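To start, the structure itself, in structure tokens.
Only one protein chain is missing; all other protein chains are in place.
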Amino acid sequence: MIRTISHRLLGMLVVMLLVVTIVFVIVRITPGDPAAVMLGPDATSADIAALRTQLGLDRPLLVQYFQYLADVVRGDFGQSIFLGQPVLRALADRAEPTFFLTLFSLGIAVAIALPIGIYSAYRRGSAFDQSATTVAMLAASIPSFWLGLLMIQFFAVKLGWFPTSGYGGPGASFATRLGHLVLPAFALGIVSSALIIRFTRASMLDVLNDDYVRTARSKGMGEARVILRHALKNAMIPILTIIGLTAALLISGAVVTETVFSLPGVGNLVVNAVLRRDYPVIQGALLVVAGLYVLINFLIDMLYILVDPRVRY
Amino acid sequence: MRDALAPDTLLSVRNLQTHFVSRSEVAKSVDGVTFDLKRGETVAVVGESGSGKSVTSLSIMGLLAHPGRIVGGEILYRNRQGTVRDLAQASAKEMKRLRGTEIAMIFQEPMTSLNPLFTVGDQIAEMITLHEKISYRAALDRAAEMLELVEIPAARRRVNDYPHHMSGGMRQRVMIALALANKPSLLIADEPTTALDVTIQAQILDLLRRLQSEMGMSILFITHNLGVVAEIAREVVVMYAGRVVEQAPVVDLFARPKHPYTEGLLACTPNAARDVDPNGVRLPLRPIPGSVPPITALPPGCTYAPRCTYAVPGCTGAVPPLFSVGASHLSRCFRHELL
Amino acid sequence: MKHWHKAITLAAAAALSTAAAYAQEPQRGGVIDVATIGEPPTLDPMASTADLVGIVSQNIFETLFTFGTDWKVVPLLAEAMPEISDEGRVYTIKLRQGVTFHDGSAMDSADVLASLQRWQKVASRGQQAAANIASIEAPDAQTIRITLKEPYAPLLSLLAFNNSAAVVLPSENMAVPMEKPVGTGPYMLKERKPDQYIQLARFDAYKGREDASDFYGGARHQYLDEIRFVPVPDPNTRVEGAVAGQFAYADSIPVESVGRLTGDKTEAVTLKPFGWPVFVMNTKEGLLSDVAKRRAVLTALNPEDLLIAGFGTSDFYAVDGSLYPEGYAWNNKEGVEAYGQGDPEKAATALSEAGYDGTTPLRILTSRQYEFHYKMAEVAAEYLKLAGFQVKLDVVDWATLTQRRQDPKAWDIFISHSPFLPEPSLIGVMQDTSPGWWVSEAKTAALKAFNAESDPAKRAELFGAVQKVFYDEVPAFKVGDFNAVAAKSPKLQGVTPAPWPYFWNAYLAK
Amino acid sequence: MAATMTAAMPASGRSQFLRSLLRRKPVVIGLAVLLLILLLALFGPMLSPYAASKLSLASRLKPPSPEHWLGTDDFGRDVLTRLAVAGRLSLLVGFSVVVVSCVIGVTLGLLAGFFRRLDTPVARLIDAMMAFPDILLAIALVAALGPSVVNVIAALGIVYAPRLARIVRASTLVIRELPYVEAARALGVSTPRIMVRHVLRNLLSPILVQSTFIFASAMLAEAGLSFLGVGVSPSVPTWGTMIAQGRQYLDQASWIMFFPGLAIVCAVLSLQLVGDGLRDLLDPRLSKDI
């Protein structure tokens, strides 16, 4: 078990290292001089040269790479050009809406998807299954920003049930802030539920064909118990994976949704950073989000170990 | 009909028909299967792939997968109260009550038939608590006893093991313990040793024989291996392409097969004593020509006719009935006299 | 086609009808949310010319002078208008007494001196002024003396500006970039969450002027407890938020959406006219370094079509070739006949006479930060194609545009806009160094005469000559005049329409 | 996965395969809609009496009518005509992304799956690439490369390549061990030939299925990027830029943004229907009815 965990941990570290490397490569392929970009159009060439030296851009690429690596390990993701604050700090400031948005949309997606997926698999080929599958596919085909716009138009502007945008003003109560998340969370959750429905269904179908489900039935067990105790527990493993994956996808979905709803989250920050040419922020966000993804995957792996005795040795 | 069930008969399958109907085709997987199973006895159903032997067993259990449906015939079963019930007509609720208590089943794949996420003790205890009002603790104790019964070493400790800790043979023992936990009257064993090595197969057959003599249940034993049949069965039902082609007491069947298919099967199994001459020269085997027809495209009349060396044009005209060819010996062959 | 609109000064259009319902004595108290077009890159008003920086920071910081009605320069931190001596070379400025900074320290001439020095270094307008300034001294605690090299009329306007602004900071707070936003303004920074809000709270120790409020000048009343600037880059979201009553004030509403500003929670505020869209041409390099081709561009473009595309209906624009619309002292008709022809055929002829090869692309650099830029670009491209130009539209984001326009090799036309600046010499193309790089003897001569004159009447006349040169050499194409629309809650009273809206004097009606 | 491979549709069954594919109503609907969109994109602009980029300020923001079936936009351009032209680009982007990601993904996956020594590094690289959410990575790449159609295609191609690589790798690992590959090795067939004739050829169906999903994702992602203003230039009509542009007229001319959105939904949905149908047919695991 300890070997399994340390093995996964090592794997995770390797992947993280590669993630950092990929981000470094992206930094490098950005055309133009980062120093010039940082200093803006009015900079003199002497200023640029000074900053290059200060940033170590005049050193060999490999040295720069290791420097970058060392910085990242120390949690130094650089300084936002536009905001004048450390990237990590800027990201942390915006974590809350993104976190809750992701959490709520995930909750909505799972709440919609699990029952539908399970029942679809159980009643495979039925009218319910067919319509659920089609609706799931439809949901996955809707651009979330488009859905968001339509929802703003209808629920916020026409009906006035929810705020149109933003995250409440300063000192807005938690409830108010959550109120701002209702529409975006639904826009995102509905779109993401599709993937979970399909996976739940597929993985339940898989499991329902397994021999031990037949064994369970041969014991004279009721269907509900067969499905919920024997089948679902086994199907949960791939489903958990997809839920974790969805969580990561939601972060990416948040990029678009936050922009539509003007939520001051990480996604919004990234889009603004692109428009402001604030490269350190883009890179930092990439690193953090990818890191979260790797971490979520690792945690799911660990969860497997809890759920599945087979991985436990 | 129900009254016609002899008192010592536990199960009587009569003209059972189970079809799998999909949009494009009908698979008559079981098409008129008839046999009886007496108390405390073992009947082996033997056949190659596609013969319908497994579907027969699942029909009895009421565990047919989705498009499969019993479309005709009866499965008469005498329950513990002594009432004869037709399982083909029984309600889902009644089947649920019978399964696991009176009728239990073990499967071909010991590796996958146990739920990997629960301990073996838990799975056996679950079987017990499903049908009996006893505490989980007590059920777990009973589970340990069952494991001891099936000769699992250090059974008390292994109750807490997960299936993946066990070998195939051990898992099949667990399956047997599970099946027998509620002391069923009928055990359906669907190719229980096929996936196992010979030395393990011998252990399991031995175990089944012992448990049967101790507990007195009837066994319906599904297999494709004539050697296993010879070892375990009292009565043999030979199936081919969904139909029973021959039925006889085991000694009779091997000594005097009355259906060309049975004869062919026995003849084509290599046997050095018979097929190698005293000088060590190997004589050619006598195989059955052709191959088993797909269940969705069966030939007319006698389904074995195209491969049969005795076949005459008349064989394809009508489905031959089961002819009585000796004491409790039946053959579905128009030309059984020739054998 | 000309002179359609007679109304001249700043007018609150829609506000009047509903205003009556709420007309009452100003109330103290309340908090407002103001939707702005984005997050200001900085709160240091010296460091940026961005309008947004000015809008936010003018509540925190104050300058020596500011603009009163009709863009007349009036004193703010200065006690009064300066004494000008030595043929306009020496400005002696008396400071107001008892003004304190947000940190509690008192303002004196040392602070002003340090601030003006910082301004000359940091601010682009300061650098412009510095070229003409010989020295700045603080002869006593309440006096500042600026000595010019030669008479320079724009100085006071420069000192009055709220962006790239000569704000007064505590002398110990001169770091670049600015560390603490401490000023003397009516509101002080409470909290800033980038991309989320900038929260300003009333500065209780504020010492304002006692004369009557006069546009940016005069008394500044602190009715509101708090002002929060909420960055909402997406114009639709601003509209939706305004309609839903989320914002008391939403800046820069796209004119298409004015129809949506209905209901009891919002109404349109039109600033008429606000400014002018401009196509700046690259006079330094490339296709348009040839004045004949620039003239062909001017001839080809039909301003009205461009304005329709950009602003929809004539309620929001005016076809006007004068660099300043009627109502400004600078308004005149010199050279305007070259404007508004919209004759691509004539342009085509001119173009072939100018020797255009028909293949070199005319690169138009624009962005969608301001939707009307992009729309005008689309329409202009059609006209220029008709005139025979090979047109290449480069639509980039604003950051790229501001960066790329610095490179004379990268573009031929870029699209921008400007409010009507109180001082003409501050207009972008009038600077030799600003992108476009318009330099000519005629320009220099006309501007020099204009800047050196201090008598306003004479200056107005001299500006005609400047405009004449503008139309003669076509360093840029002024598309017309346009109005700015903002959304305002009917409850929010006391807001004067202004290019840089300010919220002192504003109050919430009950 | 092994079952998928061995039971993958053999070519002779092509006509039969097509028949059973066409028996599925969702697939037929999907194919029909796709065909319609393709025809619209290819021939719509030719048939339309309007030029896609011709401005006509006199007829701005006209609602759908017999003259303009889907109305006009803020420049008075015919929305239907633009929709068709934009469809070309959106489809082109989707298709090119599929090609790019196939080339990268299949090569990587095949190499990793076939050569044990390459497996771990490539697998980790795939893991690392997959750690970046698609839109976010695309944004970063486009920001780095600069916004243009080609760069958007390149960025999305890179973003989706690992998905294919992963599937190809997993399948290759399985197929590599299958007896028919062993048989080829036992015969002395060269490795490149085995990779192409025995492995790749049996991977075509999963690649095809995955390609339809990548196509769909790429169209959605392109629309998202364009909507955010970090994708292709707004002067290039794609469905995404049309939505972004129509957004400000949501209230007075909702058709400008509604129809491109609908077009995306239709295209993506039909791609998914077709992909799903293919998968059901090619993956017996999910379609063993009997």
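Some observations on this one:
Letters are used for the chains, namely A, B, C and D, taken in the order the chains are written, and counting of residues starts over at 1 for each.
In this section, a contact is a pair of C-beta atoms (placed from the backbone, for glycine too) under 8 Å apart; a residue touches a chain by one contact, two chains touch by 3 or more.
Keep in mind that, in the parts below, contacts and distances are computed from a predicted model.
The complex appears with one chain absent; UniProt names that chain "ATP-binding cassette domain-containing protein" among the candidates "NADH-quinone oxidoreductase subunit N", "Lauroyl acyltransferase", "ATP-binding cassette domain-containing protein" or "Stage V sporulation protein AD". Across B:79, B:129 or B:203, the residue that sits in touch with the chain not pictured is B:203.
Of the listed residues B:26, B:268 or B:318, the one in contact with the hidden chain in the full complex is B:268. Considering the full assembly, B:170 is the residue among B:170, B:208 or B:315 that touches the omitted chain. Residue B:228 is the one among B:124, B:208 or B:228 that touches the chain not shown. Residues 48-49, 153, 167, 169-170, 197-203, 205-206, 224-231, 250-251, 254-255, 264-266, 268-272, 275-276, 279-282, 284-289, 291-292, 307 are the ones on chain B that touch the missing chain. With the whole complex as reference, residues 2, 5-8, 10-13, 178-180, 182-190, 197-198, 201-202, 204 of chain D touch the missing chain.
Basically, only the chains that are shown with their structure count from here on.
Taking the mean of each chain's C-alpha atoms, the chain closest to the overall C-alpha centroid is A. For the pair chain A and chain B, the distance between C-alpha centroids works out to 52 Å. If each chain is reduced to the centroid of its CA atoms, chain C and chain D end up 47 Å from each other. Chain A and chain D have Cα centroids separated by 22 Å.
Residue positions of chain B touching 2 or more other chains, listed in rising order: 66. Among all residues of chain A, those that touch two or more other chains are 125, 157, 259, 274-275, 277.
Those residues of chain A that touch chain D in the complex are listed here as 11, 14-16, 18-19, 21-23, 26-27, 29-31, 125, 133-134, 137-138, 140-146, 149-150, 153, 157, 202, 205-206, 209, 248-249, 251-253, 255-256, 259, 270-271, 274-275, 277, 279, 282-283, 285-286, 289-291, 293-294, 297. Residues of chain D touching chain C in their complex: 54-55, 57, 60, 74-75, 147, 229-230, 233-235, 247-252. For chain C in complex with chain D, the touching residues are 234-236, 239, 254, 256-257, 259-260, 305, 308-309, 312, 368, 371, 374-375, 377-379, 382, 393-397.
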